[in-house]
Structures are given as C-alpha cells and as structure tokens.
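Take this structure first; my questions come after.
Here the complex is missing one protein chain, while the rest keep their positions.
By letter and in written order, the chains are A, B and C; residue numbering begins at 1 in each of them.
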C-alpha cells in the first residue's frame, strides 16, 4: 500500500510533464525557479540518497556525480551545484533523467516489497513522497513563471488551472476569545514544523469566509494603492521602487484592458475570480487599505472549519517560527524545515496546484514576504 | 516639569558630545550609522517639524532646507537626504547645528511654559524626548562602530562604558504554564507598539538568570561553532560566508590573545564579562550549541521580575509583529513603529548605553537579525 | 556564385550543430555567451531584417515577434530581448528555428537568383555571410564555455579542435623603422573598421615567429606570476582578486597533474602545444615577466608576412580605435563596428575555430581586456 502511494506520486510527476517540449525542461530564469528536468531528478535523488543508499543492501548508485548535481540544500550531504546554475546544465539529457527515475523506481520497488520496512524507513519514504508532491506544485508555478517571461506567451495546456471563482461573498465569521489547540495530532504524516501540539490564547476576531477577488484588488490599484505609502511596510516601499512594481506579477494591460497570463495562455481578467500571485507585501497593504488585517496562523487554524479553503495559499501575519517544544529531526532530514525559521511568513491552506492528499489544516507553508509566484491569495481578518 | 524633563534630555545630548573633536561629528562609515552632527540636528528637527511648526503661533523656521536635510524616514513630511549620504555633508557646520538646537530650545521653552499644553501636545513632546533618548543610545553605539574602523583605534573616554560583569551564574528560573498579561498598562509614556494590553498562553519554560559571558562564547568559537552549519539558519550561513564572519564584531586577536575594542579603547577580553555586540544569527546558533533556545518576548516579559536586566538588549525568538488590537497613530507619528513590522526580531530589556528612565519591561526594541552594533546580549531559555 | 557562398555558409552552421542534443541548444550561463539556438536564429534574422524586408517585394515575415526575439544590439531596429535573457527562452523550439532558417533560405534563393542584385545589395549579403561566419566561431567558443561549467565535462566531438603545436621555436624577426601602409586595399569584402588605408611610422622592433606555448606559461605560474603585482595593470589586479583567478580558464589540476578542458573532453596539458584562452590582462603580464611586450596592431600587420598565423587570435597592445578617415556606414549596418570603439583591445590573426575564408591580415577583432573565452594566444614583441 505504501508502494501504491509511491507509484502514483511518481507517475503523476511524469504525467504533468507530457505537454512539455524537450526545450521546456531546461531554462531557469531566476534563482527561485527550478527547471522541470532538475525537479524530476532532484525528487529522485532524495530517494536514492536518503533511502536506497542507506537501506537497500548492495545498492549501486546510478551515477557518481548525481549527488553533486541534484542536491538542493542539504549541507550534511556535501557540496552541490549553486542554486542559480541549474539552468546552465544541458546534460544529463531529459532522456537520461527519465532513465534515472526508472532505475530508482525499480530499486524502490524491491525495497518497499521486502520485509525491511520498519517505521523509521516508512516515515522516510512518506517524507520523500510528500517532498515530491511539493515539487509537483512547484512544477506548475515555476513553469508559469518561466513561460510568462517569454514574449511568445506560450500555453502549457488549454484547460490548465484556469483562474476561478467562489460562491459566498464578503461575509465575516466571528470567533470568541478562548484557549485553542494548535498543531498536528494523530497518526498520519505531517512535517516536524506542525508539531508539537500546543495551546494558544486568542482574543476575539472576525475572519472573512471568501477570498479577495480580482475586482477588489483592481479597486485598490485604481485608488492609487501602490503609491500610497501609508499602507505599506518600509521594506515593501523599497521593494516596489527597486522592482518598479505597480500591479500583480502576471497582470498586464493592452489597449486599456486588463489581462492575466495563465497556464492556458493570456486571459481577460475576470473581476469575480479569486485574486492570485500576490506577495505578502501587497496582501498586507491591501488589507490596510480595506481597514482590515491578515489573520495570524493561529486565528486561521482555529477558524478553518468555518470557511472553505484549498484554492490559494493564504498569507498570514505570522512569522515562520518554531512552535513551543519544536524538535528538529536528526541528520539530513532535520534540514527540511528548522533552518528556514527566520525572515519568512507563514501561509496556510493549499492551492489549485497542490497535489491531492497534500493538504491539511495544520500545514505550514512559508515564503519570503516578496514572493508571489505561488498561487497565493488574501483572506481578510479584523 | 515637562520642561525640566525636556531640558535635561537636551543637555545630556550635548554633554555626551564633549569628548569629541569637530572631525568626529562628520563621518558615516555605513548606512545604519548616523554621524553625531546629524543626530544632534535630527532630534532637534523632530521638535521643530512635529511640534513648533504645528503648535507655536508665528513660529519661523530656522532654515528652509533643514526639513529636507534632517528628516530621517517620515514619508508624510516630504523628501529627504538619502540615508547613505549623511556623512557627505560638511555643512551646516557643527557650530551652526548647535545654534539650531538653541534656537529650538528657546522656542520650546516659550511653548512649554505657555498655557497651550493640552494632552495631545504633551504626548508629542514626550515622544520627542523619548526619541532623543533613543538617539543618545545610538550616539554611543554609532561612535563605537566608527572609531572601531579607524586603524588608530581612538578612545572616546578612558572610563566610558567599560565592559562589565554580573554576580549570579548559570541558574535557570522555572515558569509555569498559564495565561499571562502582556503589554503596557498605566498612565506614563509608552510607544504604540507596547499597546494593546492582552493575554497570552505560555507553555512551561525555564529562563536563565544571568546573561551569557565572553568565556562561554569563546568556548563556542574554540569548539568550531562558526563552522558547524547544523547550528545556524540558512540565511545566517550566507551572511557568515559573504561577510567572512568568524567572531563578534569588536573582537580581535593579537599575538595569540583576544581583545575587544571598547569606547575606552582596546581592552584584553575578560571571560567573566557579559558578552555584547552579538547578532540574532549568532545568538540563535550559540543557543542551539548549548542545547537551549532564546526566549520569546512573552516568556521574557512574564518572567522579567525574576532576574536582573538592563545591561544588554536581549534578543528574543519573537518576530516584530503588531499585538492583537494594535492601532497606529494618525499622521507622521504613525510612521514611528508600525511600518517596520516585518523581517525584524524583538529585543527586550535595555543596555549600559540606554539613557536613564528610558526602559521598562514592556519596551520592544527591534533590529534585523544580522545587526550587532548595539549592546546586544544573550539570555538563554529552554 | 554569391548564392553558392551563401548556401555553403548556411549549411555549415547547421552541420556543426549535428553533434548536439536538443538540450544543448538552450542554456546561456553568462551574458557574453549565446545559446546555439539563438545563434542559429539571430544570423537568420539578419538576412530577414536587413535584406528580405527591404529588398524582396511582397516578402512576408516568418513571425511577428522574431525581430524582437533575435535582434542582438541594433538600436535602430527597435527594442530587443535583454542580452542576459537568451537562455530563458524555451520557445520557439529548435525545430521551429530550423523552419525559420529554411523559410529564409528559400526566400534568399529567390532574391539572389533574381536580377535585383546591385552592388549595395551584394555587399549587404556579403556582410550577412561574414556575420554568420563570425557566429560559427562563437558557436564553438560559447559551447566550450558552457560545457566546461557542467560537472560532467561532456565532449562535443572526440576529434574536435584538439589543442595543437608548431614547428619554429622562440625565434624573433627584426623589422626596420619606416613608414608602413596599413588597412585594407582591394576589391573583396572587408569590414568598415579596416578602412581607410593609411600610413604609419614605426620605430624598429622585433616580433616572435611562434606563439607562446603552454610550457612557457606554466613557468610563469610556477614562478608565482599571478601574485607578483609588478607585472600587472592595476585593473588586472582587481580582476584577479574579484574572480580569484590563478590560471587560464580551462586549466585544472587533478592529483598534481595539469589538465585542460577541450571540446574533445578533458586532456592532459601538453607543454609544447600553443597556449590558448588567455585574457589581455594575462597576456600583458606574461609579456612583462618575459621582459617583452605585446606588438601593436600596426607592428603585427607590417610583419605578418614573415611568420605563420591563423591558429590563435593574438592580443595586441593597441586599443580599438577608428583609423584616420574612418567613416561608419549609414543606417543599422553602421552599428556593426564603430560604436564599440572604446575600452576594447585589438586582436589580429584568426583561430582554429575561424571559418574558412574568414581571415586576412587586415582583419581587426576586438574584445574587452578580461575576455579569454576565444581561442586567444600571445605573440611577443620587443
């Protein structure tokens, strides 16, 4: 059964690459984007380096340089290609990377069908699967970013992840002050940053049931919101100025009309659709303009049964910090979360690009406040 | 009585400049340092721009360009000299800046002795005084930074702020889990970021009674602490590498011995003295090496009656964020705190350089995690 | 016959791409490198934009965005992709670029076989052909650079451009002081920067018959040459320091032995082979260490019948400047040379990667003094 989960996840990574041309596997236009080829190899490397090399007796590595080439950020596993140079590598070819995947899959099958499977190993495999699901989401958001820079504005797929709407409208839910329980509890898989389960006292608050729409954000723009310093953090103002930002990343105007680039190609902007690809800086400024604020991650979690979520990663006001009693895992796996716990913001929920079974209400995603290339949205609180 | 407080504060700013040569008033070696001349003028500008121009009928500004020259970061008060260029300005001369101060003091006396003094104005004056006290502390830390770069290693004053010791040693206080009250309550002056008073639930924790000493940190260095990635945040590792950091800023070795630069000149490092001038990155790595952590700002405040504090600003694990119910003030004064509430860490306590009456247990100082030029120290928790 | 020259040149560009994988057409690891796909399209764009659109009645452009995508630096032909972003473009695909080439070739055939062919047009076609030959050389040098960064050190072709030797050894030719004639004269094709033919007075000098070998440069390294400031220009010292340069670009040491990366893969360094991939800074420092100097471009040209040349582009001491009486062409073609005549050095000769018929003794190549990715070598003078 673990092998079934493994297999399905691995197949899905290859399935979503089908619309690609070989050329699309290569470019990396900026440091935070990974090329599809690198994604396919790096998720495979995780199983080889963390699992097969440790647990499958007699395992022979596929290629002596692949540990160097496809390590992302694990300092304990040795040196690695610099993060900016992933797009400089034409070799190994795409075909060789698929061979690498199938070689690993074959050996993982041997391991997973053997009687070696204790709970430590099982947890590692689950981590590897969840890791690959994260990269499936990144596949979509990275490709969207790269394609959006191409003057030809290519489409990935005519039906892909079209931007979308919602039913309820601008209603707020009220939540009472109380002690709430926060963090993951139970037996399934979760990341170490969702532990330990603990108590938080919340003052009374209100939180909106639906997410902010394109039309509302357009009003902010038309109200000169990007140029009214009183709504913005000081660092946000510098970011706006240095990058000349006056609108969400994928929006553009042509002949007086607003469009947004989507994975189905450029589309006319629909004011009722849910706003997406917004940075924390923009989210926070928008909220201030609305005389609201963003919820904290605790407010979000405590109220999460009272609204629909799952279409956008939702920025919170909370900084990404360890929960009280947080323990990071030993060894390379311990580098997964803890070392990023400074200068980032927590996002809650999940998005249209998130893989199936890869979301829960205790999940803590995190990004730097200037990042908007994920399917990020805004939920207001007050 | 308000005028007495005003006068004393103003005089103290000039008194601490007495050991300076004219030349010392000018340089600004890096963007986060201000020259003494600029400090003297900028604190004066605050009273002119925020108070005299608004509240003293018939007031004539001292000089038409001084608003531009000595504004620090108030967007609502118009354009300003770029922050990096404060050391490029030889004019106005130091003497002219003292004339400016005395002109403002004369008019502040008229205003403060008149019957115009409602509570809004009183609060503004108190803010101006507290603002000047903050710059008195910056005077010492900025001068120390500038002097430390000079190959002549000049002394400010033979008796100045010598590094110091403490009595208790490595004992921890235990605190029970409970709901604690956090934030300022009462009638005296406080900043808007200390409001509103609210409740926080804390899990049980221990916090150390004394601050970390030089000797303990030396062990960390000798134990190769600066090169063991497992103790550091990912961003910290980049910071160490780019800046080639392997020791606290003011420490240096000569003939196999450790020294630190102080405002009394270079001194042999005393292992029993309290460690100072440490960044958050170093504080957090050190704490991990000790199998401890830094306290949150709430843990610090809840336990602050059970240990001595006041010699070092103490890094906390908490990000600088608005308290629930935080409201920023209207107008230019509202730019004092709120717009910095992203990507900074909270420090609690106060330091040997803090002006008298300028500390309380609810006070929230904040800096970026790489900053170590304040008299910052480490208090451990677990 | 012009069409034959056109055809052969165009075919050769495609022939040299045959050993490539699709993936190899894409990456651009640094701004001065162009991806093979871009080279193939850009040389084609030249014929479309400069010739077909102007001279073939009824010509329909292949794609409306290709002028934007494949313009290199012609300001008069409108906006263009930034030079650093050529590797970010996965589309058009390689196949589409070949379609583009064949579409243009078909129309060029119609034009060149028509009776439209006056001498202005003929000269433009010749310029386009020479332009494509220049990019054939860049194809090799750019690919070598990109492959050399790949930890797999792939080979382009087992027999490709192996490094090479020479017969004569360390002999100098003496040249008398006199007035010499410099620059192109005659009827064939030349660039505008080789005109006008003019007189130069030269003092007596000596120039070496053979080029500097690997072994001689190894002595320079072993003699600590990279660290002896007295041989280097001030700007060269900064360049060495910032880029941590201590050896020629493609050299590396393994187990105490010297190797160099070549297009046939890594090879043991042969001390008798001709040194290559050297910057002007290194060439000038080496010459000083030898108590020699580099020749001026006039000394080189005046003596060029007395030695063999054609294996390396040879750095001269001359800055790239207009000849007396230089006139740049009107329109876009005038942007080919003149606007680069500042801060670059002249190279004379040609290299193992230069296309057949693309060299003559008046040819002036030019690069910034830090550039070493061409097959550059050193000829000494005194």
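Here is the rule we go by: a residue touches a chain if its C-beta (ideal position, glycine included) is under 8 Å from a C-beta of that chain, and two chains touch if they have at least 3 such contacts.
Note that the structure is a prediction, hence the values are computed from the model and not measured.
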| item | value |
| --- | --- |
| Contact list for the unshown chain, restricted to visible chains | B, C |
| Selected from B:76, B:90 or B:306 as touching the chain missing from the view | B:90 |
| Chain not shown: contacting residue from B:150, B:174, B:223 or B:243 | B:150 |
| Contacts of chain B with the absent chain, listed as residue ranges | 21-29, 37, 65, 68-69, 81, 85, 87-94, 146, 149-152, 154 |
| For chain C, residues in touch with the removed chain | 73, 75-76, 177, 179, 198-203, 205, 229-230, 232-237, 280-281, 284, 293, 317-319, 321-322, 324-325, 334, 339-343, 345, 369 |
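Please note the rule applied: only the chains that are shown with their structure count from here on.
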| item | value |
| --- | --- |
| Other chains in touch with both chain A and chain B | none |
| Nearest-to-centre chain - CA centroid comparison | A |
| Rounded Å distance, chain A centre to chain B centre (Cα mean) | 37 |
| Approximate Å spacing (C-alpha centroids) for the pair chain A, chain C | 45 |
| Inter-chain centre distance, chain B versus chain C - centres from mean C-alpha coordinates, in Å | 57 |
| Where chain B touches two or more other chains, by residue | none |
